[in-house]
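Missing here: one protein chain of the complex. Every other protein chain is in place.
The letters A, B and C name the chains in turn, as written, and every chain counts its residues from 1.
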Amino acid sequence: MSHNGLSPDVLDRWNACGYYELVGMRVTHADAAGSAFTLEVTPGHTQLYGTAHGGVLAGMLDAAMALAILAQIPDNEGCATIEMKVNFTAPGNVGALAGTGEVIAIGRRVAVARAEIRDPADRLVAVAQGTFQRFTQG
Amino acid sequence: MSHNGLSPDVLDRWNACGYYELVGMRVTHADAAGSAFTLEVTPGHTQLYGTAHGGVLAGMLDAAMALAILAQIPDNEGCATIEMKVNFTAPGNVGALAGTGEVIAIGRRVAVARAEIRDPADRLVAVAQGTFQRFTQG
Amino acid sequence: MSHNGLSPDVLDRWNACGYYELVGMRVTHADAAGSAFTLEVTPGHTQLYGTAHGGVLAGMLDAAMALAILAQIPDNEGCATIEMKVNFTAPGNVGALAGTGEVIAIGRRVAVARAEIRDPADRLVAVAQGTFQRFTQG
Partner (left out) sequence: MSHNGLSPDVLDRWNACGYYELVGMRVTHADAAGSAFTLEVTPGHTQLYGTAHGGVLAGMLDAAMALAILAQIPDNEGCATIEMKVNFTAPGNVGALAGTGEVIAIGRRVAVARAEIRDPADRLVAVAQGTFQRFTQG
């Protein structure tokens, strides 16, 4: 178990993967209490109405839930998103967003988590509940 | 009403917006029967396990539902995603993905749509059901 | 495999279980193409606004998805709902409702299905997408 949370090395590997770099999303912390992410919304993230596309927010929420789960399962396990549901509660305007994830229920095979994103004014931008499959890595 | 579907000009404006360009997603068609999208999964879209991050797929599904709705409402209206739910049914491997969206129910204020993504072997990669708010544009 | 669908005997056992009898819900058919249910909305199903409570509709959708899955897996397997998402698109007025379920994707452990409910005027009342865990029975 990762009682002290995911190591800086593990976080670095996630931050270096393609999607995280593409959207500029970073995990800053993940332990048994949950995960923390940052993302700076730029014009490159926007749809036609000028605010962050749902995909950017959904991706951050998916990741925040996944890393919160990874921090509670053995190092040789991974998790895959079975499904997730997101409510978009306020526009993601250009600027810094903070994401957090936490585990709701963890079973031997399936885990349930939730995550949320807040803007600099601490307004709730999006909130998710999702289901993940645990698997053993090679 | 957009009986013949969204015009090439409207599709071009969507394809030129920040997020579509960032992830390389393109809408190719949208009319009363639904919308069609393409996206080429590259290493830049992947998470640590080497397949497309959920955010890429969720963004494409969100867009496919939204454009299907836009093709059924007056030109002076837009729609915002209230919420969406996505099941991930197969890995999004590097290669071409095809997305389609369709409207399930349309009310005066709220519309419900679904969308799916298939890989080159026609395998279902992800499927979504979402709710959108109609609004009048300036 | 239940190529010809669930037997009348199996359907009878479902129709005789507590919840089905409590709400007056009946499965009339379930085979590889999907499941079919009926439910007569009565004042006993209503909330304060006089239409069917969401629980009645959600229960029918859950069952329609589950029976569609059971018709595609071996007889010695069951399935449990991991999660489901329901959109309520029109009021469930007092009268007869028809529910149908179909499998979207079926894996070794997890299956995804959808279901819908229509009223006597064929209006869509509710639509669901859900995820189920397959398990082997004693």
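In this section, contacts are C-beta pairs under 8 Å (C-beta built on N, C-alpha and C of every residue); 3 or more make two chains touch, one makes a residue touch a chain.
Quick caveat: nothing in here was measured; it's all calculated off a predicted structure.
**Student:** Where the complex has a chain not shown, which of A:Arg26, A:Lys85 or A:Arg134 is the residue touching it?
**Tutor:** Touches the omitted chain: A:Lys85.
**Student:** List the residues of chain A that touch the chain left out of this view.
**Tutor:** For chain A, the residues touching the absent chain are 85, 87, 89-90, 104-105, 107, 112, 114, 124, 127-129, 131.
**Student:** Considering the whole complex, not just the chains shown, which residues of chain B touch the missing one?
**Tutor:** Listed in rising order, the touching residues are 82-83, 85, 109-110, 112, 131, 133.
**Student:** Could I get the residues of chain C that touch the absent chain, sorted low to high?
**Tutor:** Within chain C, the residues touching the omitted chain are 13-14, 17-23, 42-49, 52-56, 58-60, 62-63, 78, 80-88.
The rule is simple: only the chains that are shown with their structure count from here on.
**Student:** Between chain A and chain C, how many degrees of rotation does a Cα superposition need? Round to steps of 5.
**Tutor:** That pair's rotation angle lands at 180 degrees.
**Student:** CA centre of chain A versus CA centre of chain B: separation in Å?
**Tutor:** 21
**Student:** How many angstrom between the C-alpha centroids of chain C and chain A?
**Tutor:** Roughly 33 Å separates the two chain centres.
**Student:** Between chain B and chain C, what's the gap in Å when you average each chain's C-alpha atoms?
**Tutor:** So the centroids are 28 Å from each other.
**Student:** Specify, in ascending order, the residues of chain B that touch 2 or more different other chains.
**Tutor:** Expected reply: 85, 87.
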